[in-house]
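One structure, pasted below without further comment.
For this view, one protein chain was removed and the others were kept in their places.
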Amino acid sequence: MSTMVQAIRLALHVAEERLGVTDIFGEDVGPPLGGAFTATQGLKTTWNSPLDERGIVGAAIGLALAGQRSVAEVQFCDYIFNSIDLLKQGGMIHWASNGDWNCPMTIMMPVGSGIRGSIYHSHSFDAIATHIPGFKIAIPSTPREAYGLLLSCIVDPNPCLFLVPKALMRVRSQPGEEIPGEPGDDKALSRLIDAPLGDRSKWQPQWPDTPDLFIKLGEARTVRPGRDLTVVSYGRTLPVCTRAAEELVSEGVEVEVIDLRSLWPYDWAAVKASVQRTGRVLFVNEDTEVTNFGEHLLRRTVDELFYELLAPPKLLAGAHIPGIGLADNLEMASVPQLASIRTAMLDLARSQP
Amino acid sequence: MSTMVQAIRLALHVAEERLGVTDIFGEDVGPPLGGAFTATQGLKTTWNSPLDERGIVGAAIGLALAGQRSVAEVQFCDYIFNSIDLLKQGGMIHWASNGDWNCPMTIMMPVGSGIRGSIYHSHSFDAIATHIPGFKIAIPSTPREAYGLLLSCIVDPNPCLFLVPKALMRVRSQPGEEIPGEPGDDKALSRLIDAPLGDRSKWQPQWPDTPDLFIKLGEARTVRPGRDLTVVSYGRTLPVCTRAAEELVSEGVEVEVIDLRSLWPYDWAAVKASVQRTGRVLFVNEDTEVTNFGEHLLRRTVDELFYELLAPPKLLAGAHIPGIGLADNLEMASVPQLASIRTAMLDLARSQP
Amino acid sequence: MSSGLRPVRSATEADLSAELLVRMHGLMLKARLLEERLIQMYKQGDGYFWIGGPGEEAFNVPLGLLIDKGSGPQHDYCHFHYRNSGTLLAMGAEPIDALRQMKNTATDPYSGGRNFVGHYSRREWNVVPVSSPIEVQYSIAPGTALAQKRAGGRGISIVTGGDAGTAEGDFATCLVWASRPANPLPLLIIVTNNHYGISTRSEGQHGETRISDRARAFNIESKTIDGNDPGVSYRELAAAMDYVRTERKPFMLEAVLSRLHGHSSASGANAVLDEADCLKGFERTMEERKLMTRAQMDTLRAEFTLELQEAHKKVRDEPQPTGDTIFDHVFSERDLVRGDQ
Partner (left out) sequence: MSSGLRPVRSATEADLSAELLVRMHGLMLKARLLEERLIQMYKQGDGYFWIGGPGEEAFNVPLGLLIDKGSGPQHDYCHFHYRNSGTLLAMGAEPIDALRQMKNTATDPYSGGRNFVGHYSRREWNVVPVSSPIEVQYSIAPGTALAQKRAGGRGISIVTGGDAGTAEGDFATCLVWASRPANPLPLLIIVTNNHYGISTRSEGQHGETRISDRARAFNIESKTIDGNDPGVSYRELAAAMDYVRTERKPFMLEAVLSRLHGHSSASGANAVLDEADCLKGFERTMEERKLMTRAQMDTLRAEFTLELQEAHKKVRDEPQPTGDTIFDHVFSERDLVRGDQ
């Protein structure tokens, strides 16, 4: 069963072999390292860029203008805040040229907390990303979805952001959620596509034959059904929500968990239908909570479903502080965790006017 | 009666004379131009910087660390998107050093639409600004408030963003809202402090004696009272909301208009008290509407006042598109205008379950 | 065969044919008149904002003539800034289209009335959309050059911008990325140095003796030239382009030139009298060298003026874009990589 990082690697292999990707690049993306999280090991079109995020985003735009499909990595989303203007630029090329030019590129970046990344390796990017018009934005929560969403980003004729939750990079597929064609045995897959420690100059990966599996941008996934409460999440917090939902079964609460997985476009139909059934909705993400994308979803809920709500819709998100402190206690208190999610769910499920 | 741009100049004069400001700088801020909008003419501590927003924000942080009070201008907020990382840095210095260092600086920038600024001179900055923890953020809607809010930003021991609505720069004070000490006659003030056209090398401004008037950050202003509907706005859209409210009197609708004027901290007590009275609230701003600060205010409203609301709270904001097109029709359709605001007010005031 | 870091040799003055000089003169004159017409439109309320390149014709016209115009990596990619109207004209653009953008009509082929004048964009000619935030084109240009390096052939990327803007990090990014030893890029890096950024003189802000020295630090061949002389500009651009096309390596060219109507309409757009006027100078030369008479030039001027006047009239009646189009083209359904058109 692949990890998310292996799934990304498999997708990138398919993309460079069959989908026309010409460049997979960024800081330490090429040999010898193959990416800070090993996501780009063994691929044939990878190369190391200068240490310059503006140059990385700029080159990706330029490649797109020249009709090349590229996947550019920014090593952590925390480092892209010097290039928001260039993202805005990428997002407006089609519109500003009144439809003449396209800017098809995929920018991939690890996001979020969960690896004790301290102040500046724990940021989320969903709030700023969704505030930049013209981008499609995906964020997987399982290896298979990483595979399918990344392929969809790559073939999309528009600029895409592919956000990878750092905390989920090493999480493995669940049975039934494999990528078709991957060897069932973890060790077997590792032997095929993980670079050895030490000297890698002679190593060649052996790629299993995996298909062009596209997960459509704009379609959510209902992870578990439930009648009492809708929970909409994505990224690191998604599996935590699922776990909390499972725990609440014993309390007699049935929570429906939706993985949004595509933040733009997003699957409003799925969210709406669920909220109409449950009358209660909790949005969960780990970006800081002021001017947060969950607030957009909540606003839309209120806008369209106000009179169908049985309780005020809620957002559970990160504390509005400048970063996440390194010490365990600090990280735990800064972003939603199992306990706080569970409590928020229970409170909302049981809240009465 | 001063215009907003003159009010800012008066405040900067007070600040460099009496409040310890050592540097007022940015692109074209010093002689001969004195600012793209003339806000920095005739001041003694102004200087022209290189054309480099990262350098401007960086130098402001450095000056703050060295215990200097500076006001740095970014010529249009549209140009600061290459420096969001540095803003984040400024916003976290106190927190990251566990309270050891401070970063007292004021970054001033024109924001918003209304001058046919086309795609890239019409952006708003309230969404991104409020998503950066550690900053205080002010946005005036009258000359007097520009004066008082700017002085408060300058003496604040924290980093502040002072956002100036471009559309209101030339708008004059209303009677009763003058800055104490300013000459009542527009021409007289202009003769004193507006640089002449042509050669200015020998010109010296004559500053009227205006006081240290501080408008506290975090206090809203109720522009007009009303029992039927609360409207919360700021910047360019604020006076448009007021006008719309006045027009609705004839329709028998009494709208309470609140000028938030300080976005962080913001005056939740004032908003809450008003919404508790009216049961209906419309948030109006001109930033793009997805992941918008108005959505935060709306979320908080739903969070705390759900059961007191008589109708779903609403947001009226800018269209979620990459920029504002130059042609008049395009600008009018992209951001809230009198007609759309009036309609939104009326609909909300009259909406029934 | 590659000749390594051989110095770039430009042609001598004698190598430029009379025919070419006459052609350049015509384009320079037309470019100037176009800008003057645009300024007039602004002053008459037929547009909200003017920015453009009067004073840069002696450099921009040769640039346009030398560009290998077309679509895709075998042709040149153009990453321009807002003063390149003369270049577009020399490439064959219709002046009326600039007027359309000035008046933000729905017929404006560059942005459909969305963007400021001078913000060209034309995919069939590899002219990528001009950005108002300055200098970002320097971060983007290495991307198209990368594609061209891989494609082989003689296509190059060309990026232009002003002197003050080189203080932005993007300019350094361009130098770094163009000169990577792992993959040097066929990129012609141009800076038009008019010694001003809006109101700010370069002398207080720029410690470099020449901006082109910055390229030298990266071992990028570079040169500073008199951009007010169309002969010099043509020859130096031709030599620089030949180097970049052949060697598949970057070259930086700094052209010192004039700004004849100030920064933009924001600073009044009035004629400046204390800067050298390349058109006047060139017309003197043309007369002296007996390549054209004053009368011929006057006739030409009258012709172009009329043409632009007609165009102005025509554009006045063209429709504005409607408000309901603001959501058009936020996303594309068309896959250009796959070959959709």
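So that you can tell them apart, the chains are marked A, B and C in the order they are listed, and the count of residues begins at 1 in each.
In the analysis below, a residue touches a chain if its C-beta (ideal position, glycine included) is under 8 Å from a C-beta of that chain, and two chains touch if they have at least 3 such contacts.
Just so it is clear, the model here is predicted, and its values are computed rather than measured.
Shown chains touched by the missing chain in the whole complex: A, B, C. Here the missing chain is touched by one residue of A:90, A:323 or A:336, and it is A:323.
When the whole complex is considered, the residue among A:16, A:78, A:126 or A:228 that touches the unshown chain is A:78. Although one chain is not drawn, the whole complex shows that of A:55, A:235 or A:336 it is A:55 that touches it.
Contact with the omitted chain, checked across C:149, C:214, C:248 or C:329, is made by C:214. Residues of subunit A that touch the chain left out of the display are 27-28, 32-33, 36, 48-55, 78-79, 81-82, 116, 118-121, 319-323, 325-330, 332-334.
Residues of subunit C in touch with the missing chain: 167-173, 175-176, 179-182, 184, 203-209, 213-214, 216-220.
As for the chain not pictured, it touches subunit B at residues 20, 22-23, 47-50, 52, 54-55, 57-69, 85-86, 89, 93-102, 104, 133-134, 136, 155, 157-158.
Basically, only the chains that are shown with their structure count from here on.
Inter-chain spacing, taken between the CA centroids of subunit A and subunit B, is 34 Å.
Between subunit A and subunit C, the centres computed from C-alpha atoms are 41 Å apart. Under the contact definition stated at the top, the residues of subunit A that touch 2 or more other chains are 54, 85-86, 95-96, 133-134. The set of subunit C residues touching two or more other chains comprises 111-112, 114-115, 131, 133, 169, 330.
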